[in-house]
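Data block below; observations after.
Taken from a larger complex, these chains appear in their original positions, while the remainder are omitted.
Order as written gives the chain letters A and B; numbering starts at 1 within each chain.
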Amino acid sequence: MRLISSLFLFFLVVSATAGSSGRTVANKILKKPAARHPCKRLVFYFHDIIYNGQNAKNATAAIVGEPSGGNKTILAGQNHFGNLVVFDDPITLDNNLHSTPVGRAQGFYLYDKKDIFTAWLGFSFVFNSTQHKGSINFAGADPLMNKTRDISVIGGTGDFFMARGIATLLTDAFEGEVYFRLRVDIKLYECW
Amino acid sequence: MRLISSLFLFFLVVSATAGSSGRTVANKILKKPAARHPCKRLVFYFHDIIYNGQNAKNATAAIVGEPSGGNKTILAGQNHFGNLVVFDDPITLDNNLHSTPVGRAQGFYLYDKKDIFTAWLGFSFVFNSTQHKGSINFAGADPLMNKTRDISVIGGTGDFFMARGIATLLTDAFEGEVYFRLRVDIKLYECW
């Protein structure tokens, strides 16, 4: 009799956990902070050199959109509000621009605030090495005056098939309006 | 004997539900309309004032890309096809532009159809108040002549860690080509 009632209880528990209400239940479980352990973690640096009219060879990024009165070789006033920049930046494992790249960060960012530096990013990390093959796709707001900022990992391909997670950005260095380096701490919470 | 066969049946059922095939099974469960209850719901308004050459102080958005023949202070003909707009818009809890903002909507939209008004959006809601800290990231098509339009919540950070869902947009007001207000009904179906 004890066995049967245990079984009955068990049935109820399992039903509530994996039964009719599906993901809704999973969400309730996942709300526990204890569940927020990354299933994969990766740290990279990437390096952005903006074209200023004189550095065509070394530049990895270019202004392609600007507000009224702006131009393509000087970032706009008012905290660059309205500048859209396309980039193909080398990714390195350490903070040295001259280290051998392990992949490319490709996409765009745009400055979107008049009274402070703030950006919005849409880009991918593209890997094709013995270590990583595939891509990680990112999107999100980058309030870059904050020491660290979180953006979303919205998908991935290859080794990062269907990945989701959070990437924490840190401005590791910047030199005037031509060069900056971001440290990207990628924490995936969905790994397939 | 009846107990054992019940158990065996039970085992089969649970295996099929939560066992070896993982998320595929979860998906089958989730296909049931009954499972489509948001785990979180939020309604906000945001307000977009486009720079027209004379409203620099109040403008919250600017044209930064335009088709051949276009300019930065007048939206293009042919339903603005090809215009790219960067914005930093106040978010309010009600439909009053002058209410205290609870956050900022930041990112871009572009008009992408010649024969009707239609847009594509990539942006974030950025919160830093006692009520909400973190961001919600959005992307999707906005066929804005429809009364309501659904876009995707593709991720989130902070209070909205790893969120996914749907945001239903409604054009609550517009005044010529300078001001519009969107009502955003956010329904999250994945909450962590």
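What we mean here is this: contacts are C-beta pairs under 8 Å (C-beta built on N, C-alpha and C of every residue); 3 or more make two chains touch, one makes a residue touch a chain.
For clarity, every value in this text was computed on a predicted model and none was experimentally measured.
Note on stoichiometry: the full complex in this file contains 3 copies of its one protein sequence, with 2 placed in the shown coordinates.
Heads up, the rule we're going with is that only the chains that are shown with their structure count from here on.
The copies subunit A and subunit B differ by a rotation of 120 degrees on their C-alpha atoms, rounded to the nearest 5.
A straight line joining the Cα centres of subunit A and subunit B is 18 Å long. Residues of subunit B that touch subunit A in their complex: 3, 7, 10, 14, 17-18, 26, 29-30, 32, 34-35, 37, 39, 51, 53, 62-65, 71-73, 84, 86-88, 104, 106-108, 122-124, 126, 134-135, 137, 139, 154-158, 161-162, 189-192. Within the complex formed with subunit B, the subunit A residues making contact are 4, 7, 11, 14, 17-24, 26-27, 30-31, 35-36, 64-70, 81-84, 110-114, 118, 120, 122, 139-141, 143, 150-154, 164-166, 189-190.
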